[in-house]
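Just one protein chain is left out here, and the rest sit where they should.
After this line comes subunit A, so read on.
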Amino acid sequence: MTELGKVYGKTSSQFAAEATRLAVADAGLLLSDVDGLLISAGVANDVGLELQVDLELRDLKLLTQMQAFGSTAGAMVQFASMAVEAGMAEVVVCVFGDAPLKEGAGAGDAYGAGHRAHSGWTGLQRSTGVVTPNVLYSLAARRHMLRYGTTSEQLGAIAVAQRDWAALNPLAQMRTPITIADHQQSRIISDPFHLFDCCLVSNGGVAVVVSTAERARDLQQPAVDVLGWAQSHPGARSRRDDNFGLVTGAARSGPAAMSMAGVTVDDIDLVEIYDCYTYTALVTLEDYGFCAKGAGGEFVSTPGNIGPAGKLKMNTGGGQLSSYYMWGMTPLSEAVLQARGQAGARQQDRHELVLVSGNGGILDHHSTLILGS
């Protein structure tokens, strides 16, 4: 992991290159050991295959950009795992780099360039004000509220719990504790979302190295096993009886990944859930089966369920809401730190089984990993 957050003066590619060098060195490997490279970038999608040349990687057996939005990180680990299992490559780096924050510009302007279409179907949506993920996700959240009675204060319970975790994480951008009242008083972004319902915007890079169990055993870090995985891409139907906002791809991806690993939700020690919004974390918890469908609001707002003192150890680094926003690398990086037993003040004693989720588009793409230590 590079330095993360308000870090300026580097391009996405430079962050990705730095993250790769750091991850390879962390594993006790040399760049010359790398024979596979999977590349992911943020909304601007500005890290290309040239990263191989930047890093002077020679004779790669596997190289591609991958794009499944916020589910990419999990998907990269899945494809890398299949590649090393198949013998196609032995040391595969999965890397993400992004630099949406510009010095002197607000975080709200970071992703503006993608919304400038003035013609066509996109232009028509934009014309009438249907523009940002903030708006689209808030429409999903409202639907959940209408159907199940979920409240803004219940969403706020997730923001508060994750800030409490972030206070224990030196890598987190936002470490000052907040209350439900702070959440309710934070400015409206797209009602029902307040500012504290929304993820951060961060610059930086994160990489993981995927290898065979045999090779990993002799490296300098504790190996993290990839025990199960799955994806689900429901395909937006956008018509009568659509379950938009109510059920996501997590409902299929989660059980499939847990089945592959031979575990159930009761076995999971830690959950690192993609939390672009508080609501995203809530609906994912329901879809994975950590609580009943529609009961997410009550579950997260009942004292003793989430947060550092809670029964369910969720988003132990503060998540995208309070630590850093590296797409799917946020939950994945925290999962790896916890599984390796290296999470410092927030390290959990029980870290044998860690569930990691990724979510992309407007709840369009989902990936799940089950990691073991």
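Everything below uses one rule, namely that a residue touches a chain if its C-beta (ideal position, glycine included) is under 8 Å from a C-beta of that chain, and two chains touch if they have at least 3 such contacts; residues count from 1.
As a working rule, contacts and distances are computed from a predicted model.
Its UniProt record calls the unshown chain "ChsH2 C-terminal OB-fold domain-containing protein", which is the correct pick from "3-isopropylmalate dehydratase", "Succinate--CoA ligase [ADP-forming] subunit beta", "Phosphate transporter" or "ChsH2 C-terminal OB-fold domain-containing protein".
Contact with the omitted chain, checked across A:30, A:105 or A:124, is made by A:124.
Residue in contact with the omitted chain (choice from A:105, A:146, A:213 or A:309): A:146. Among A:72, A:138, A:169 or A:301, only A:138 touches the chain that is left out of the view. Summarising the interface, subunit A meets the missing chain with residues 118-121, 123-130, 134-136, 138-140, 142-143, 146, 187-193, 238-240, 242, 244-245.
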